[in-house]
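A protein chain is absent from this complex, but the other protein chains hold their places.
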Amino acid sequence: MSDVTQSTAKKTPDPVSRRDHMAQITATQAVNLIDKQSAPMPMLQLLNSDGNILNKQYIDAWDKDTALKLFYAMHFTRILDERMIGAQRQGRISFYLACTGEEAAIVGATAGVEMRDMIMTQYREQGALAYRGYTATQFMNQMFSNVLDPNKGRQMPIHYGDKALNFMTVSSPLGTQIPQAAGYAYGQKMSGEDAITLCFFGEGAASEGDFHAGLNMAAVLECPCIFLCRNNGYAISTPADEQFKGDGIASRGIGYGVHTIRVDGNDALAMYVAAKEARAYALKHNCPVLIEAMTYRLAAHSTSDDPSGYRSRDEEAVWREKDPIMRMHRYLQQVGWLHEKALDGFITQTRSDLLAALKFSEKQATAPLSEIVTDVYAEVEPHLQDQLDALQMHVNKYPEAYPNTSQQTAADKQGEGVQ
Amino acid sequence: MSDVTQSTAKKTPDPVSRRDHMAQITATQAVNLIDKQSAPMPMLQLLNSDGNILNKQYIDAWDKDTALKLFYAMHFTRILDERMIGAQRQGRISFYLACTGEEAAIVGATAGVEMRDMIMTQYREQGALAYRGYTATQFMNQMFSNVLDPNKGRQMPIHYGDKALNFMTVSSPLGTQIPQAAGYAYGQKMSGEDAITLCFFGEGAASEGDFHAGLNMAAVLECPCIFLCRNNGYAISTPADEQFKGDGIASRGIGYGVHTIRVDGNDALAMYVAAKEARAYALKHNCPVLIEAMTYRLAAHSTSDDPSGYRSRDEEAVWREKDPIMRMHRYLQQVGWLHEKALDGFITQTRSDLLAALKFSEKQATAPLSEIVTDVYAEVEPHLQDQLDALQMHVNKYPEAYPNTSQQTAADKQGEGVQ
Amino acid sequence: MAQLNLLQAVNQALHTAMKADERVMVMGEDVGHFGGVFRATSNLQSTFGKARCFNTPLVEQGILGFANGLAAQGAKPVAEIQFADYIYPAFDQIVNETAKFRYRSGGQFTVGGLTIRTPYGGGIAGGHYHSQSPEAFFAHVPGIKVVIPRNPYQAKGLLLSSIRANDPVLFMEPKRLYRASVGEVPEMDYELPLGHADLVQEGSDITLVAWGAQVEVVQQAAQKALSHGVSCEIIDLQSILPWDRETVCQSVIKTGRCLINHEAPLTGGFASEIAAVVQSECFLHLEAPIARVCGLDTPYPLAHEKEYMPDALKTFEAIMHAVHF
Partner (left out) sequence: MAQLNLLQAVNQALHTAMKADERVMVMGEDVGHFGGVFRATSNLQSTFGKARCFNTPLVEQGILGFANGLAAQGAKPVAEIQFADYIYPAFDQIVNETAKFRYRSGGQFTVGGLTIRTPYGGGIAGGHYHSQSPEAFFAHVPGIKVVIPRNPYQAKGLLLSSIRANDPVLFMEPKRLYRASVGEVPEMDYELPLGHADLVQEGSDITLVAWGAQVEVVQQAAQKALSHGVSCEIIDLQSILPWDRETVCQSVIKTGRCLINHEAPLTGGFASEIAAVVQSECFLHLEAPIARVCGLDTPYPLAHEKEYMPDALKTFEAIMHAVHF
């Protein structure tokens, strides 16, 4: 028996010439199937539903300014959602996707990292932009795909992106940003930046192969990043229990050797603290940290979706009770930081800002026709120039058939192109 | 505080109308990063290096016939490896890939399942075929890509496949068989078969996205299969510690909610018992089981590889001491089942069988030229018939340039085609 | 006969196939209880049970990997990829596995029972991740078949053939026609042959080749050309791989001119293959260069979607150019 232990649990491999992929493994003589219960994954909660702090150690985790900024960004996001769902119903935009119910998870985590950190998202994280100061007009320009959108109106509504705010342009294919975040963080480390990458995704997207690739590579290649999974119970109509059989996404961290924390995603303080500590840990140890935010998608998947076909009102009601904005509201009341009137003012102001921005943005022109071929390559390659020339001639011949760009084309020629 | 536990650790979700993806989750108020140490993964060992049984409970785990059949298949595999590495050095075949050092993991697991179970492999699992009775000539026909290979010589050496033995034809792209195994097992379940799928792969291949897909889908869709990862420390030159940072592959099972067992892969009895129990469990519960076999690739990756560039002789020597065939040999001696003379006879016979088969197979013709277009589709589509006709005319015009098939073509026409 | 839209025709085909053969199983993201994001799989789960119509986790490579294994076992999986734009994570499983399964095993193992359904194409303000037409990628892959219907009647008949074919089939559904295209669909079980083009309209001056939603675009162009005295023959390819070279070439030999229209980018699109074959087979009959009216060589844009599209006007212009060459 001693021989067994020696041969299979050798603890001191020769560092120079001899590897032992079993150095840390001990032996057993019993046939036991290990199951998920063997690694319990409790969820961090710092605020209860009354807004009381549950762990006094975190009483000074943030200051009033941060807490209020975060709270206002949550409100901004909620109001934006309401406004845009309305706009979509009115046929003013083609598509919208709401963050409702997940504001604490997103804004909380964003507040917990630094402005110099890169944020990569899935699509439901407009709260991160709101916290970083993206304006009503900026949101609207993207959603109306007009000439003022720095993404040049090339993608559907909600595919925001802003270089200045370190917010990577959203891409629809799910999960692709996960290994990209690892690579981006590796680049940050290599160029000596004091910054990490914060990468958001849904529990549905975590089923993609890219999730596996990203977490494993980040661990092996020592990338300072935070993987933040919003487990909101649904991927469109697919409930979490048809998505995985493990204990959420957090339990996967163990398998990758990635430090992991599960958090109550409707608790802004817990999200803030978790993100802040995760950031510090990731930077200090050059490693990824996985956060699973347990939350709920109160909204429909998108404006194309009607959840009444796949989940009960009953279930939604339970979660409406757990509204993260409400909880934060109570907390701010408890600690005496809430100025109700200022809040009302902010809400009113935001509503009117958004409406004004909407009215402004929807009137802006489309980017000039020539932009159809730019940014495919660094330069417009000859074959694309030829295609543009032919297209331009065609549009000139049939201006009425292409009303969006035929006018612009004319305007361009007169040097009056919209900027 | 009571409120917290209620809202986040609800244990009795309404079965009809209300889902709760957090029903099993408890709350904590401490910020703790969970790491891989939280789920220890010991390794099942039943034979020590002297061949003594470590757990008397398994003293009758198998009978003499099974043990000897398994042992002979291990020997057959080892001899085949030696012979074919030689053949490759002599330039008789282009490529070979040895199983050496991993015979117990592969043959042990194969012995632990039933003949009616489907086996899908990566490429290093010829021991499974040997156990199931693939003959010397069958091996050789594949490796010489001749007309007698039922796979019709379409793939490189070692891409075995045999329908009669329930052994899926090997495919080079790594990991692709993992989700396929889940689907195959689902099909077995749906058609009411009393059978599972046993799917082998390496710890390197377990990095592929297909691994993630396969394990998760098998768990969610309740597929009766065994995923058997051979963790042999290397993926070509890449050591396991540059492949992952978790505790091997076993620790990932937790995250998928897949029952898992880690086994000493050089211990044939432990592998046999683990596979047998895993099979029973998978069938009974309609679920996957993950087995991680801890072993070592004693051979070079393939005949194209020279491991001296990336690992020490020292390290190899440690593992040569742990030779699975030696351990099994000692065990058989201990229990009095070994007939040394019969073994010598088997070895001598196998050597001469293999040599004879090699000499036979290398002389067999290539499949007829017409086979170049069959099996692309169920029928030869018109465009492929046209391409074949043109090719055949071309070959007829320049027979000396296509010596392999020009003769055959002539032979075919005389109705003398090799069968 | 019932008037159905294209979605309903697909749904009816699935019902018919599942009823006739219990080995037919439908799988994909949200295809279960919900019936798919477009509702193409409505009521399949309630009719045939959760074991035969099931949601998968969100992993396209897994959907195809699983479906390959399931088909190898003898079942007939109909796997949905929610949008053709999201088929690329499954590219390896399709190109290296599905398409080579039979060949590599000498016919011992096949995934001939597999059908992959996916909505494709633009015109729905979807930008470059909800508008792609990736048929050319798959047309370059020996071992699968690629089929595209243009209306409900074809959709049902071709889908039934695809499911029952002994070869794996990629069945691409023009999503902008899902509700827009309505027509008579027999309630009975019928199949339309794969690999055959459909002669939509006879004509004498030029052959127009298209498939899926673009057939209606070239029809409009032909209409306009007719008012300028030009008679167009219109061929709907239906099958992209293998494609009906004979029908196309015979037509071009008759008309002397050829135009191919597709939404995908010009360079390396499937029009290039058709043009390459036609110029070779009809060399002595061509009176003008073969024209390709296709998407630009850019990602599919949003704001400039109208300008990007190979629409009827552009097609008309190219027709007139060919005729006056």
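Residue numbering begins at 1 within each chain, and the chains themselves are lettered A, B and C in the order written.
We take it that contacts are C-beta pairs under 8 Å (C-beta built on N, C-alpha and C of every residue); 3 or more make two chains touch, one makes a residue touch a chain.
Owing to the predicted nature of the structure, the values given are computational and were not obtained by experimental measurement.
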item: Displayed chains contacted by the hidden chain, counting the whole assembly; value: A, B, C
item: Contact with the hidden chain (one of A:Ile85, A:Ile106, A:Ala181 or A:Ala205); value: A:Ala181
item: Candidate in contact with the missing chain, chosen from B:Thr135, B:Gln333 or B:Asn404; value: B:Asn404
item: Residue in contact with the excluded chain [from A:His159, A:Arg230, A:Lys245 or A:Lys276]; value: A:His159
item: Which residue of C:Gln238, C:Thr298 or C:Thr315 touches the chain not shown here; value: C:Thr298
item: Residue of C:Ala71, C:Ala271 or C:Val293 touching the missing chain in the full complex; value: C:Ala271
item: Positions on subunit A contacted by the hidden chain, ascending; value: 118, 149-152, 154-155, 159, 161-163, 168-169, 171, 173, 176-188, 190-191, 197, 209-210, 212-214, 216-217, 220-221, 374-379, 381-383
item: Residue numbers in subunit C that touch the chain omitted from display; value: 61, 85-86, 88-89, 91-92, 95-96, 99-100, 103-104, 128-129, 136-137, 139-140, 142-143, 241, 264-265, 267-273, 275-276, 279-281, 283, 286, 288-292, 296-299, 325
item: Touching residues on subunit B - with respect to the absent chain; value: 94-95, 145-146, 152-156, 159, 171-174, 204-205, 207-210, 235-238, 242-244, 304-305, 309-310, 366-367, 369, 371-373, 376, 383-384, 387, 391, 394-395, 397-398, 401-402, 404-405
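Assume only the chains that are shown with their structure count from here on.
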item: Inter-centroid spacing, subunit B versus subunit A (mean Cα positions, whole Å); value: 40
item: Touching two or more other chains - residue numbers and ranges from subunit B; value: 209-210, 212-213, 216, 220
item: Where subunit C touches two or more other chains at once, by residue number; value: 57, 59, 61-62, 89
